[in-house]
Structures are given as structure tokens and as C-alpha cells.
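Every protein chain but one is kept in place in this view of the complex.
Think of it as A, B and C in the order they're written, each chain with its own count starting at 1.
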Amino acid sequence: MKLLLTGFEPFGELDRNPTEELVIKIKEEGFEGVDIRSLVLPVVYESCFDALKKNMDEWKPDAVLSLGVAVGRSAISVERIAINIQDVAADRSDNNGHAPVDRKIDPEGPDAIFTTLPYRTIVSRLVEGGIPSEVSNTAGTYICNTTMYQALAHAKNVSTCRFTGFIHVPASPAMTVAKPHLASMDVETQLKAVKTIIQVLKEELS
Amino acid sequence: MKLLLTGFEPFGELDRNPTEELVIKIKEEGFEGVDIRSLVLPVVYESCFDALKKNMDEWKPDAVLSLGVAVGRSAISVERIAINIQDVAADRSDNNGHAPVDRKIDPEGPDAIFTTLPYRTIVSRLVEGGIPSEVSNTAGTYICNTTMYQALAHAKNVSTCRFTGFIHVPASPAMTVAKPHLASMDVETQLKAVKTIIQVLKEELS
Amino acid sequence: MKLLLTGFEPFGELDRNPTEELVIKIKEEGFEGVDIRSLVLPVVYESCFDALKKNMDEWKPDAVLSLGVAVGRSAISVERIAINIQDVAADRSDNNGHAPVDRKIDPEGPDAIFTTLPYRTIVSRLVEGGIPSEVSNTAGTYICNTTMYQALAHAKNVSTCRFTGFIHVPASPAMTVAKPHLASMDVETQLKAVKTIIQVLKEELS
Partner (left out) sequence: MKLLLTGFEPFGELDRNPTEELVIKIKEEGFEGVDIRSLVLPVVYESCFDALKKNMDEWKPDAVLSLGVAVGRSAISVERIAINIQDVAADRSDNNGHAPVDRKIDPEGPDAIFTTLPYRTIVSRLVEGGIPSEVSNTAGTYICNTTMYQALAHAKNVSTCRFTGFIHVPASPAMTVAKPHLASMDVETQLKAVKTIIQVLKEELS
């Protein structure tokens, strides 16, 4: 299996983004029987999909798995659907200072696109492994959703690409030390979760 | 330092109580320069303090550190105060089926007693170590609060006992797999937190 | 303006559904310049849309406004999108005992359909009027979402129907008296909110 794995650079008040750490660690460690290419994407509406698109076109992965952090969530969220909207809260522009409101990602595109990940199997396997997990019905309207939407739309043109989707991980403890009322999940556990997901994809493809 | 460390047996819908696991692990691993005695207390209003009292009286510890789990919290909570009340929600009796409402723990006792733990130092050290932590102003009105109140009241009679107090840990991931909206904290991180607290107590006593 | 206004019967542990009360009150009071027809729909996947469809076809409304209650939310939610999925939590079947998992509402339909309500204007007007409100990006996967999806899909065949969409209201205080940690909103305030929304639709159509 050829797996294109993406994380994001830090954004907002974050110094670090655990998804960057996750994709680097998994690339370094490797995964038996899986050829992994990893990317760290910019948190910018306009360019978040550029490198991902290029790698989908040129490398022809079997699966595209994107990771983002969802501050406030307490479980691994497997996103069910990406919607054709870019919309930020008033005070939270992207890393280039852009803050669209109710703007379509693709004016010609469908209103939303379902993930092609085997999301129910993934959640079951994570839960069996003792990792809190659920199917999520909204990936938000920020860069995560835009990346997911664009990857799913483009995957229809990449014949190899059987699985495409997005996983939201909780904040890491390092992100919440000053905000004790927010849930977090250890990066070690997040890493274990991502490896479980890769294992599920590998099994489904074999 | 002689440290009396307590956890609790499971209660309610729980199969396991992570605090039981924590006190067993710490006892097994040991801690340099600290003589540890560990107890697993029953989740019963009437008897939760029995073994703890006996060990305080006979062993004369320098510190009593009690651990309990607070489902729904996301950070290590260092409890500031125990109050002289036993009160359960209608549907949540103790492990003996008792469910007191607005009953005093000690009809002659003070309304509440402050912890003697160096709580601000503990929280600072945990946060420095990357572990979400905060001072909590309520230990509830269930067995945890009763144990804390009784230990603090009794510590006034145990001349060696300089530090007495209670720590609430979040649910473990094993406890929230079926409840993905609840926060959790890895038992490994909880263990690291308890060790940090023991280290603070050791430094303060030396 | 001809307005088709819908609420739901009670479901789950509810004795009453505030949306039933809302549509009855608004129908009784009337609204100047608006011809209102009101329906109380069953909380049943299979039949929730039947009466609504019939009234859309025969009465040819200018607008279809559906109301549902979202326990746990604290603001009036104007739903942005309905998704082509029926999925319940394990323990929450519909009023006929059905509990589909990851089932498409319409196997031939699009993955999701955007509301045609002027959602941003509605939220602005509610907020100006002092009523907490927001655009929501998920209407869930229960009966509310199914009704919204089916109404939006069918509205494409009803030439008069310019505005179609769904509003989630918070629980009423009567629903949360025994659950004090859940947010609620007075039915009087909910009523004021619905009237504000009808006023916006009337202005937009004139």
C-alpha cells in the first residue's frame, strides 16, 4: 500500500501542532508493508491542498490520510463528510490572515462529499484497542475541512486512490496545560491510533 | 519520607479504577528515598476511612496522599478543601447501597478543612512537566470528599503527618471508549503526575 | 408568503417537545402578511417526511421552516446543511423502534444539500434581538437531519418553494429540570426567535 499521510503546521496560538509530530514520527519509524510519504501542509485556505494534489497526481497513492487537531474534542474523530464551505469565526483567520465567511471552496462542486475511509471499521478497531473514538459528522469549516473536501473531490480523478479521508485528533497535553478544562490526548496514544488506522487500511486493501 | 498512598476500588459502572492501578504500580516500582505504603480503599461511606485511619495511627506517615477518579474532568485536580457533607445524586449510591443526602460526616466537626498539601507548588510543577493540572475548589460530596475530610481531621492528631490531601485524576481512556465526549488521561501520564507530586513532597520535607 | 411550519412529537425520554408547542402557538397567534400552515411530524425515519411532502406538493408553500430540539445546545442553531445519512447511537431508536446505522436516506441522492434559508441574515437578526444564535454545520443524523434532507431534496421539484431549512432550538427548561448541567432556553424566547425568522423570510420574499 502506498499511503500519503498529511499533518499541519501550527496555527492560531499554537507553538506546535501534534499532527506534524505524528506524521514525522510515523515516517521515521516506518510501517511494514506500507510505503509512506508524509507531508506537513500550510494552514492557509488557498494553498493547503497544493502539495497534496501534486503528490496525489505524481505518486498515485492507494490511500490519502489527513490529520488535523480539533481543540476541545476528547476522542479520535473519523470525519464522515467534508462540506463545500470556508467559514471562520471572526477572530480566527488562517496563517495568511484570510478569514472567508460562507464562501464555497468550489463554486461548481457538490455541497459535500462523503469520506471513502472505512470509518465504522476504523472506529471499532480503535475502541477495541482502548482508544476513545467516534464518527464525526462535521469537520468544521476551517482548513481541515477544505483540505478534506479538496482531497475527496480530486481523488475521483486518481484511479489508484481507494481510501481518502480525514482524522481529527484531540489537543495534546502540551496544548492544554494552561487550559485545564480542555480535554487532551497523549501524543503516544494518538500515534497508536494512527498506526491502528494504517493497519485497517492495509488489511482492507490486501 | 514515609508516604501513605491510597486509591479506590471500582464503583458505579466501572470495571476498573485507575487509582487502584496507580497505587499498585507505584508501590511495585518504589521511589528513591521514599518509604511507601499503599492501600486500596472501599467505595463505602461508612468504611472508606477505616484502613487509612489504622495506618495513620500505627505507621505514623509523614504524608498522606489519596487518589480518586473524577469522570468528566480533563486535568489533574489538586483538591483545596474537603467539606463536612455526604450527599449523592439520586441514582448513585455507594458500593454498599447507601445514598445519604445532605448528611454531615462529623456532626461535631468543622464545616470544611483545607488540604495541607503544597497545592500551588504541585500544580506549577505538573504544568512545567507538561501535564494539565489545576487547583480544584470542590472534591464533591461522595466517597472521595469523605475520605479527604476524615484524613485531614485525623491528621491533626498524628504529629508526624505534615502533608495530607487528595488528588482527582481524569478517567482513563479505558473508561471513556464508549463515551467519546468525556475527557480522559492516559494512565502513564497519571503515573507521571503522581510521581511528580511525590517528588514535590519529598523535596518539601527534606 | 405561504409558510409551511413544522415541529415534532415527543421522543426518547421527553414528555413534551417544545417544537410542537411552538408551531401550535404560532399558528394560533397568526403572523401578519403570512399564511401559515403547521404540522407536527412523527419522530420516525420512515414517515417523518410524509405529511410534509404532501403539503409541499398540494399547498405550494413559499417557504418550509422545520423546527427540532437539540438537547445540550445553548443557542438557536440555523442548520447549514443536511447529509444523506441515517445513523443513531446504539441506545436511541426512533419512535417506531428503528435504529439504522450509516444508512443512506436516498441511495441515489447527493451526499448533502445546503439549506436555502438566508442563514447568515437570520443569525444576525436574532443576535441583534438579543437571542443567542449561530450557524450550525451539523444537523446530526437522526430524524431532524432526515426531514431536512428530504425537504431540501423535494423542494427542487416545488417551484414556489424559495426557502427551505431547519432550525434547532435548545431544550426547554421543563426538559432540563432534572439535568441541571444541560443548557436550556425559555419557550417564550424560542417563540420570539421563530417569529424573528418568519419576519426575515417575509422581508426577503417581498
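Throughout what follows, a contact is a pair of C-beta atoms (placed from the backbone, for glycine too) under 8 Å apart; a residue touches a chain by one contact, two chains touch by 3 or more.
Keep in mind it's a predicted model, so treat the numbers as computed, not measured.
For the omitted chain, the shown partners it touches in the full complex are B, C.
From the set B:Lys60, B:Arg92, B:Arg120 or B:His181, the residue in touch with the chain omitted from the display is B:Arg120, counting the whole complex.
Across C:Met56, C:Ile113 or C:Met185, the single residue that touches the chain missing here is C:Met185.
Touch with the chain omitted from the figure is made, among B:Val69, B:Ile85 or B:Ala151, by B:Ile85.
Panel shows chain B; residues 80-81, 83-85, 87, 101-102, 110-114, 120, 135, 137-138, 140-141 of it touch the chain omitted from the view. Counting the whole complex, the residues of chain C in touch with the unshown chain are 74-75, 127, 130-134, 173-174, 176-186, 188-189.
The definition used in the following text is that only the chains that are shown with their structure count from here on.
Viewed as a contact network, the protein chains form an open path, each link joining two chains that touch. Think of the whole protein's Cα atoms as having one middle point; the chain whose own Cα middle lies nearest to it is A.
For this pair, chain A with chain C, the centres built from the Cα atoms lie 31 Å apart. Chain A and chain B have Cα centroids separated by 38 Å. Residues of chain A found to touch two or more other chains are absent.
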